[in-house]
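Only one protein chain is missing; all other protein chains are in place.
== chain A ==
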Amino acid sequence: MLGALLPGKTVAAAQKTYTIGTDVTFAPFEFANQDNKYVGIDLDLIKAIAKEEGFKVEIKPLGFNAAVQALEARQIDGVIAGMSITPERKQKFLMSDPYYKSGVVMAVAKKSSIKSLKDLRGKRVAIKTGTDSADYANSIKQKYGFSTVTFDDSNNMYQDVTTGNSAACFEDQPVMQYGINNGMALKIVGKPAREGAYGFATSKNNQALMNKFNIGLKKLRANGQYDKIIERYLGNGSAKSQKAAAGNSQTTDRSFIGLLKANWSTLMGGLRETMVLTIVAIFFATLVGILVGLLGVIPNKLCQGTATTFIYIFRGLPLMVLALFIYTGVPSLIGSKVPAFIAGIVTLTLNEGAYTAAFVKGGIQAVDPGQMEAARSLGLPFGKAMRKVILPQGIKIMIPSFINQFIITLKDTSILSIIGLLELTQTGKIIIARNMEGFKIWTMVALIYLIIITLLTWLSNWVQKKVKA
């Protein structure tokens, strides 16, 4: 009798949701398909395991570095991102049983004469930050006498080699193969090195999730699901089947217009996120900027000191450092996660708010001090004098700065791609990760920014005319 009244331990109600970080541009393990849905071996695998073991996953395509940092900060529960199992990583995280065997290969431009590591002497090599391939390249660069240049995602690294800026790049074998299958003008030379395996990572205190992963993986291997997933993306081994598998997620029309059509809704999705970020950030930055700016003109040492310090700190910090600090640094301090959108808005609010505060303060101070004296001599208190006499004049002085700041805010949202926000720039990166069309896609992204900024400028000029009249 009592048992019926107690909450039943049903499977559905008890299903726990884990947040899993992945890379954004690591096809075929993870990449966004034409509908901007994340797919790939890693994602299919973790989802199948989740289903098998009765938990839920929320996928966060953060980029490899951001994902690893987020895991360190315990912003997320796990990372599955073609992550090689290494002793260092085992020290920091729990690493699962291997789920894919891979090795580091070297790739060069199709027409390159480079045949082996020996030919790299005096040359520059492109690597991707934080990867095992990068680690490998760094470990042998002394011996073979080459230098390295670092990129944040695979596509930029490939491009550096196809354009001839770098002589070669190092990449995990299946990933490299996928890129070449999809039209990257590169070729693999030499034999795979550092043959190793990919594993799933959790933080040290998350043994429960790790156990579920390992058990689930065993079951998938036993029941054939594992092989099906691999085949879906890499074929059954033959180059032909690889091409067919890759073709599932590709556009056939590779002209500018064709690509624009195929990626239109994805780009517009990115633009929407950029606009939402811009508008929300402008709102809060303006609010904070005006408040801090006003604080800075109150005749009181503490108020002015607070405003000056705020402006000094947040104008001084590079936006990217501030974003990473808030997203991956602050959580370890306060002991709870900061969602990327919130982190992005806080970042922009503090940075743009500091600039706004500086010109609000400057605009008020640019009003003839005789105005304040005249208002006060009539008996108006400070606040009333400020509101009725000084601010209306100061705001006129500030309007051009406000417009300028709005445009800067719009552009600065692109820096938030560093914390994985799917705004326009990040969207561009993701599309390129799939189709390797860097030039055309970046042109599209640049044009979209220019169009929006032009519209914003027109709107501002119109508003400015209205206010002046």
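Just so we're on the same page, a contact is a pair of C-beta atoms (placed from the backbone, for glycine too) under 8 Å apart; a residue touches a chain by one contact, two chains touch by 3 or more; residues count from 1.
In this section, contacts and distances are computed from a predicted model.
J.: There's a gap in the complex where one chain should be. From "NADH-quinone oxidoreductase subunit D", "Xylose transport system permease protein XylH", "Amino acid ABC transporter ATP-binding protein" or "Electron transfer flavoprotein subunit beta", what does UniProt name that chain?
T.: Result for the unshown chain: "Amino acid ABC transporter ATP-binding protein".
J.: With respect to the chain omitted from the figure, which of A:374, A:408 or A:447 is a touching residue?
T.: If we include the chain that is not displayed, A:374 is the one touching it.
J.: Please identify, in ascending order, the residues of chain A that touch the omitted chain?
T.: Given the touch definition above, chain A has residues 368, 370-371, 373-381, 384, 388-389, 392-393, 396 touching the missing chain.
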